[in-house]
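Other chains of the complex are left out, but the ones given are in their true place.
Going by the order they are written in, the chains are A, B and C; count residues from 1 in each one.
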Amino acid sequence: MRFGVVIFPGSNCEQDVIHAVNHLGHEAGYIWHGDTDLSGFDAIVLPGGFAYGDYIRCGAVARFSPVMAEVVRFAEAGKPIIGICNGFQILAEAHLLPGALLRNVGLKFLCKTVSLRAEESICDWLDVPAGTVLRVPINHNEGNYICDAETLERLKANSQIVLRYCESDGSTAPGGSAPNGALDDIAGICNERGNVFGLMPHPERVVDPLSGGTDGAVFFTAIAKHVAEVAS
Amino acid sequence: MARFEIYVTYKKGIFDPPGATAERALQNLGYSEVAQVKIGKYIQLEVADGTSAARIREMCDKLLANPVIEDYRIETVGEA
Amino acid sequence: MTLETLSPELAPKLAVELGLKHDEYEKVVEILGRIPSVTELYMYSLMWSEHCSYKHSRKALRMFPTSGDAVLQGPGENAGVIRVGDGWAVAFKMESHNHPSAIEPYQGAATGVGGIIRDIFTMGARPIASLDSLRFGTLDKPRQRYLFEGAVAGIGGYGNCLGVPTVGGEVYFDEAYEGNCLINAMSIGLMREENLTRAVGSGPGNLVLLIGSTTGRDGIGGASTLASQEFDEKAEDKRPSVQVGDPFEEKLLIEACLELLANGLLVALGDCGAAGLTSSISEMASRGGVGVDIDAAAVPQREDAMKAFEIMVSESQERMVAVVTPEDLEAAQAVCAKWGLRSTVIGRITDTGRFVVRMGEEVVADMPAATLAHDAPLYDPAMERPAYLDEAQAFDPMALGHPTTPEALSAMLLELLASPNICSRRWIWEQYDHQVMVNTVVLPGSDAAVLRVGDTGRGEMSERGIAVSSDCNGRYCYLDPYTGAQIAFAEAARNVACSGGRAAAITDCLNFGNPEKPEVFWTFYESVRGLADACTAFGVPVISGNVSFYNESFGQPIYPTPTVGLVGLLDRVEDHCTMAFKQQGDAIVLLGRTKAELGGSEYLKVAHGLVAGKPPKVDLVDERLLTDLVVTAIRTGIVRSAHDCSEGGLAVALAECCIAGGIGAKVDAEGKLPPAAELFSESQGRVVLTVAAEHYDALKTLSATHATPCTRIGTVGGDRLAISGLADVSLADMRAAYEPTLERLVHGADTLQSEELTEG
C-alpha cells in the first residue's frame, strides 16, 4: 500500500500528509505536479496549501498541471483519490467533483478545530459508522461550498455528501453549523462513483496524539483497508 | 498590441460574500441609499494584434472564469 | 572611466535630501576621493541610514552578551543560530515593519513577515514558525481598528500561504501607539548544523545570480520624488512607497533556495531586504573581502526606464541574491526553473575589493565595497533622564481608593478579563494557520508555543522540542526602562518555562522614538542595559535583533518597547505543559510571592485610567531559580498545569487557567495585602502550578532546593472561581468576559468609519 502525495507549486501540507500516513504505518511518496507516472501508487492525495498562490481562483491554475490528466485517469479507474482543502478546491476546478468553494462568509481565514458528522454516503474512505462525530481542524479562507439546487439534490439522492459540519453532539445548529457558510453544512463530498473524495478539514493534522489528536486516522486507514482488500 | 477587458461576475443566485459584506459596511457607514453591492473581477488583457475574440473567450472558459459559478463579458478596447 | 559625477553644488544638496548628514557626505567624498555619482550617493545614503547601519545604536548594543556554548552564529548575519542537540539547530530573528504598516496595514505586515522569513532561509534553515508582536492605539478609534484588522489579515495572508505556522505573539492597545503602531515579526527556522550557510561572497570569477521577482520602483521612498524632479524633465507623480507582497513567489523561493543549498550549488546566499541589491551585495562582498561587478541593466525590471540607482536601491520583495561558480550555474538555474522562478546573472565577484555598478557599458558607481557596510559613522548620542519620570515614579497607587467588597472585586476581575490587553487573543490566532507542519504541540492560547523538532515528512524526526514566546510590556518600560526591559525578558523566560522550555537564547526588536532626542536615547540605553543585565544573569545570549527608531507621531514618542523573542529548549517534547487546569482535586500552588505592586498595572489603567507608579520589582536571581524550578518540576512529570502571573495579577492568572481548562477552582486568600493588591498586583517571579494533591510535598521539597516560596493556595474543581472572601465568579461569566472582546471591538461597532480611516 503506497499513498502518492502530489506537490503543486504552492502546496504546503504535503509533508504533513506523508507524516500522517507514515505515522499510521503506511508507505507514501511525493509526486511532482509535472510528473505523469502514477504507477506504483495505490491512492492519490491532493494536499492542502495555496497552489499557485490561489491566484485567479483557488485551484484554477493547478488543475492544468500535467499530473492532473493522470489523476483524472486514476479516478476513472475507480482508484482512491482524496483532496484535502486546497486539494478539494483543485478537484472541484478540475470538475472531478461538482460545485465550487467560495470565500468564507465572515471574510476571514479560519484555523480552528471543528466538529464533523460522518454521513451515510457511498464513499468508503471514512472508516466510521454514519453519525460519528469527529474533531478535525479546518484551515482555509475559501471553504464555503456551493452548488446549484439541482446538483445538491443529486448529491443527496446519490449519498455523495460524506461529511457535514455539526455541533459537538452531532446536531445541527438552527442557522447551520458551517463556520464558513457552506451550503447545507457540507464539509466533504464524493463523486458519483464514490472514489474521489474532497473535504475542507485537515485529517492529516490529527493522527498523531502529540500534535492534536487521532480523529483523522480513520480517513487514511479506510483507504489502506480498501486497497488491501482489493489486492487480496 | 490589442487590449481586451473582461468582467467576471457571480452567476445569478450565487451568494457573493465580499459583496454582501461591503453592502452592509456601506450601510453602517451611513450610506443608506445603497441597495446592493456585487464584487467581481476586472481583468485587463494585453495580447498580440489580431487575437480573435474567440481566443479570449477560450481563455475565459478555461482559466479566467469558472463557468460553474461565474459569468463573464468581454470588451474590446482597441490598441494598447 | 566614464563615471559621471554630480555637480559640486548639487551633490551636497541631494545628500541632505537623501538623509545624509553633512559630515557623512564629506566622509563619502573622502572615501571616493571625488564627488559621488547619483548612484553612489543613493547607495551610501541608504547603507549609512539608521536602518542599515545602526549608527546610533551600535555602541549600546555592545552591552549584550552574544556568545555561549550553544551559539553557532551570533549577531551580524541575517539571523542568529543556536544548537538544539542531536545535530539540530534553529535560526531566529525578529524585525519591525512599523512604518510601512502604518501606511497600509495589510501589505505592510505581510511584507514584514516575508522579509523576516527570507532572513531565516538565507541561513539554510527551513522556516518552521512565526510570532507577531503588535501594538496599536485603543480600538474605540476606527483607524486603529482598521490598522489592527489589516495587520492581522496581512500576517495571516502571507504566513498561511507559505505554510509556515504563526504560533504565537502578543498584542497591546494603548494610546501611546495611536500615531505609530508597532508590527514586529519573528521567524524561526530549523536546520541540521552542517547546513548552516553564511552570506559571504568569495571566489573572484564566481557569478552573482538574482533569483525571484522582478525589480520595480517599490520602496524607493520619498527621496526619489525629489531626485526625479532634479534629474528628469517631467516629474512623475509621487509614487506609493507601499510594496505588495507575493507569498506564492516567496514559497517558491524557500523551496528552491533550500534545494540549491542541499545540492551544494551555492557559494553564498543573501536576501534583498532594506536597501535591496545594494545591501545584500555589499554585505556579501565585505564579509568575504572581495569586490563585485554588477550590471544593473541585466536586472529584470518590471517598470520602464528605470535608472541604475533605482534598480540598486529598490526594495521590491521576494528576491534573493546568490553567488554560484560558473560550473554550477546551469544546475542552479535548472533548480530555479523547476520551481518556476526567474534567475538571472547580474554580475560577478572580483578581486578588486570594489563595488562597481554598470548600466550596460556605462560605469555608474565604483567604490570600496566594504565602506558601504562598515564605514558608516557611529554616534554616541546625548542622553538625558526624561523629566516625566520623577513624577510618574513618585506616584503611590496604594494611596488611591480600591474596591474591597467581594461584589466590587468580582466585577473588577471580570472587567479585567474583558480588557483588550488581557482578553483572549483567539480572534487573532484563529486567522493564522498555527498547525501546518504538524509540529505545534502547544497551540496559541497558553504561555509559550511548543514545537516538535524534526524534518516532518521529509527526513528525520527527533524527541526534542522548542518553546517560544515574545514579550514586552511597554508601560513598565515607560515608567522605568531598565526594569521594564528586564521584565520583558523575565516574562518571556517564565512563559517558556511554564511550557517546559529551558531559556536558550533571545532575539529582540527595540522600538523607540527619535534617538537624536536625549530623553529618548536615555530610555533606549537604559532598556538595552536592563536587557543585557537580564541576559547575563540568566546566561542567555542575544543572537540577533533589530532596532526601530523614529517611532513618533506629532513629536510624541511611543512607549519604549524592547520586545524580547525568547527560544527555549525541551530535551523531550513530551515533557511540555499548558496553562489549563486539568483535573478536579488537583492542588493549586503559587510559586513566588505577591507584593503590593500596582504601579503600571492593567488594573490601575482599567480601574483608575492611570499609567503611573513604579513598575513591579524584578529580582533576576529569583527569576532564574523560579524558571529552573518550573522546568525541573515539569520534567519530573508531576506538573499538570503551569501559568505565570503577568498582566492582571494572580486573579487573572487563575481565571485564565480555569477558562482554558473549562473547570473552576477554590482558592484561599492570604489576606496580608489589601484585596486589590492581593488579586491584581503584577508582582514578578510568580507562577501558578497544579499538581495532584499527593505530589504537593514533592513539589514543596523541590521548591526548597530552588529557594523559591511555594504555597498551596487552593484546589481545582467546580464551575466557579472562588477566592475566599474576595471574589467569586462563574466559569460562564469569566468566559463571557474573556472570549468575545476583540471580536466585539473590531466588528461590533460601525467599523471602517469615515475620514478617520485614512487620516494620519
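Definition applied: a contact is a pair of C-beta atoms (placed from the backbone, for glycine too) under 8 Å apart; a residue touches a chain by one contact, two chains touch by 3 or more.
These numbers come from a predicted model, not from an experiment.
*Asks:* What is the full stoichiometry, given one copy per chain type is shown?
*Replies:* A x1, B x2, C x1
As a convention for this text, only the chains that are shown with their structure count from here on.
*Asks:* Between chain pairs A-B and A-C, which one is joined by a greater number of C-beta pairs in contact?
*Replies:* Per the contact counts, A-C leads.
*Asks:* Using mean CA coordinates as chain centres, what's the chain B-chain C distance in Å?
*Replies:* The computed centroid separation for chain B versus chain C comes out at 40 Å.
*Asks:* Report the inter-centroid distance (CA atoms only) between chain A and chain B in whole Å.
*Replies:* About 29 Å, centre to centre.
*Asks:* In angstrom, rounded to a whole number, how far apart do the mean CA points of chain A and chain C lie?
*Replies:* Centre separation, chain A to chain C: 36 Å.
*Asks:* Could you please specify the touching residues of chain A with respect to chain C in the complex?
*Replies:* Against chain C, chain A makes touches at 9-20, 22, 48-50, 52-55, 108-112, 137, 139, 141, 202, 204-205, 208, 210-212.
*Asks:* What does chain B use to touch chain A in their complex?
*Replies:* 13-18, 21, 62-64, 66, 68-69
*Asks:* Hey, which residues of chain A end up touching chain B in the complex?
*Replies:* Residues of chain A touching chain B: 56-57, 60-61, 64, 92-93, 98-100, 102-105, 107, 144, 146-148, 181.
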